[in-house]
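Presented below is the structure to which this report refers.
A single protein chain has been omitted; all remaining protein chains appear in their positions.
Lettered A and B in written order, each chain numbered from 1.
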Amino acid sequence: MIRNLLGAAAALSLVAGVATAQDFPEREMLGVIMWGAGGATDVVARGVTPAVEEALGKPIVMLNKAGAAGAISVAYVNAAPADGYTLLYGAENPQLHGVMGLSELDYGSFYPVNILGRGVAVVVVQADAPWQSFKELVEDAQARPGEIKMASTGPGGLPYVVAALLNSVAPHEVTAVPFDGEGPGLTALQGGHVDFMPAGISAAAELIKGGQLRALTVVNAESVDTFPDVPPITDEFPEMAKYLPWGPFYGVWVRDETPDDVKAKLVEAFRAGAESEAFQTLMANRGNVMMNISGDEADAFLDNWQSVTTWVLHDGGATKRSPEEFGIPRP
Amino acid sequence: MPDQPRRQPGELVFSLLLLVASLFLAWQAWSIAGFASLSSAGVMPMLATGTMAAAGLVILGQTARRRPVAEQGAVRRFLAEVTPPRLALFAAMIVLYMLALEPAGFLVSSFAFLFAGMAFLHRRSLALSLVVSAASLALIWLVFRHVFAVVLPAGRLF
Partner (left out) sequence: MEQTALWFLMAWLDPGLLLMVAAGTFAGIYIGAIPGLSVTMAVSILISFTFKWPVDDALALIAGIFVGGVYGGARSAILLNIPGAPSAVATAFDGYPLAQRGEAGRAIGVATVMSVVGGLMGVLALALAAPVIARFALLVAPRDYLLLAMIGILLVGSLAGKSLARGIFAGALGVTIGMVGLDPMTAEGRFTFGSLSLMGGIPYVAAMIGFFGVAEALYQLRHLDLEPVKQRVGSLLPDWRVVKKLLPLSLRTGAIGVVIGALPGTGGDIAALMAYDHAKRTVKEPTSPFGEGAYEGLVAPESANNAAVGGAYIPMLTLGIPGDAVTAVIIGALYIHGLKPGPLLMVETPHLFWFTVGSLTLANLCLLVFGLTGIRIFTKLVECPKGILIPLILVLSAVGTYAIQNNPVDIYWMLGFGILGYFMKVYDYPVAPVILGVILGPLMDVSYRRAMISARDDPLTFASEFVTAPISLGLTLFLLAIILGQTPLWSKLRGR
């Protein structure tokens, strides 16, 4: 009996699948943003959506569902029907949820509709700080272990991971003071309550241009367009090259079980949205690197990112569970 | 102490329950990080729940010393004064409503609750209850669902 019912349900969903594929989308969609209003993810999500709505012909209702570093949104979208009507706007965080002991769900259960872009990290200090290069700062930290204060955003956040990556290349010790996000961390840095901060260029760019802060290095293999004069980290720490490119990323996902033609329609719409001029300007203004990739290409990127980051964190003793438990291969 | 307030029926039990809950929460707070460091995640929870437990103990002592309003029939008085039938019934309706929100959907459950609630509490004109429920619900739906795009529980019917 139950089997019959399940069979019927499966058949129905197939029929439904065909129907949605032809006319998708028939009604408004729901876009779940895993971080709060005004954050980096939120701005990227709301920036790309108007052009996507135009391409799809139906509105996307945006909903900020922050909490548990994005795990709440991931679980919410995972529980919604796999019909393509519920989109997950997210950042890199779920790829670390497993090893951080937050949740078993990561992007492995989702289909990447579009990874819109990635951010590049930059190490900033106060404009009048004594260090002229990042190497000087690291050497100072080695000479006075724990005395230099770094603004962080909690375990698994960007400053934390950059520090862990560097630590595996050049062991040093700083005191990490956690803030609620990059913005509050940079604010504390300007007030002199901490000494330096590795932050996304998107958050720091205007402060650097305005002369409040000074960039010591970009965490990238080559210098970036936004700040051509700031040296890449590989100049002083060539061994960092093996981890790069590394940075936060932003994208849109749907459940993996979504019908293929619905996925295709979404991919097409988001590609058009990402190519829109307004969105390109937005990303450039925030110093993000456009990626605009989807499907297998995006999956490969996600897997590589997860493997590099989780293992470095694990080797640094910063994880609750080993990446091995989740079958994440060593890079 | 002539101006000491009298003890309400059920007050002693309530203070005892609060104390037990505080102690349980204090134990939970301790299990977050123990006394690992001065800046651990558990410091403020322990401080807060510890304060709750200490204050709860003082309150229990004060309450126990107060003279009850009446020596006899505390249970009967509790039912009559603290949870009178009308209040208990209405509270049950609220609980039912909130449980029904998801399975029955916002519109159906809210309309049923509004109408039943007004009919039960107001008891004058059923027609007025019907009109007010429908009109206010329509307004709420319009503002929340359409202007603010809040995705209200849809339920199976609507």
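Just so we're on the same page, contacts are C-beta pairs under 8 Å (C-beta built on N, C-alpha and C of every residue); 3 or more make two chains touch, one makes a residue touch a chain.
Keep in mind the model is a prediction, meaning the values are calculated, not measured.
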From A:108, A:183 or A:331, residue that would touch the chain that is not displayed: A:183
Listed residues B:20, B:126 or B:143, member touching the removed chain: B:143
Contact set of subunit A toward the excluded chain (per top definition): 37-39, 42-43, 46-47, 49-50, 62-69, 71-72, 75, 100, 102-103, 146, 149, 154-156, 175-180, 183-184, 187-188, 190-194, 205-207, 209-212, 278, 281-282, 285-286
Where the missing chain touches subunit B, by residue: 5, 8, 10-11, 14-15, 18, 22, 25, 28-29, 32-33, 37-45, 47-49, 51-52, 55-56, 58-59, 62, 82, 84, 86-87, 90-91, 94-95, 97-98, 101-102, 106, 110, 113-114, 117-118, 121-124, 128-129, 132-133, 136-137, 140, 143-144, 148-153
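Note that only the chains that are shown with their structure count from here on.
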Centre-to-centre distance between subunit B and subunit A (centres being mean Cα positions), rounded to whole Å: 40
Subunit A contact footprint on subunit B (complex, rising order): 149, 151
List of subunit A residues in touch with subunit B within their complex: 30, 61-63
